[in-house]
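Omission of a single protein chain aside, the complex is shown with its protein chains in their original locations.
After this line comes chain A, so read on.
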Amino acid sequence: MSAVNTWNSTQHFWLIILGFCVAFVPRYLPLMLFTKRAIPEWFNEWMKFVPVSLFTALVVKDIFIDSATYQIIFTHFSEMIAAVIVVVIAYRTRSMAISVITGLIAVFLLSMFIA
């Protein structure tokens, strides 16, 4: 990762505005439509599986995919181990804060010893 980004604040501002538009429409449109009419059942049943599929895909991207070449890599050992720890902690505590903080501490400690 090159650390320096060359954008200026105006460009960041436009990114935020555009980001707002794409973030807002999916939240607003269904609310508008479906408070007035019924949601088709199949749509609901399908949408039920979207979050879990998306989150898993994102986790796989973070841990197993190289962000520059998009090749699969198995070298992020500290992240892999920390991920297992996070899953166990999340399952047991059901607490977002504890899960995230444990994950951060785990990856920090593991990366000192492994990588």
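Some notes on this structure:
Quick note on the criterion: contacts are C-beta pairs under 8 Å (C-beta built on N, C-alpha and C of every residue); 3 or more make two chains touch, one makes a residue touch a chain; residues count from 1.
By our rule, contacts and distances are computed from a predicted model.
Matching "Ion-translocating oxidoreductase complex subunit C", "Branched-chain amino acid ABC transporter permease", "Ger(X)C family spore germination protein" or "Dak phosphatase" against the UniProt entry of the left-out chain gives the name "Branched-chain amino acid ABC transporter permease".
Interface residues of chain A with the unshown chain, by the touch rule above, are 1-7, 9, 11-20, 22-24, 26-35, 39, 42-65, 67-68, 70-72, 79-80, 82-84, 86-88, 90-97, 99-104, 107-108, 111.
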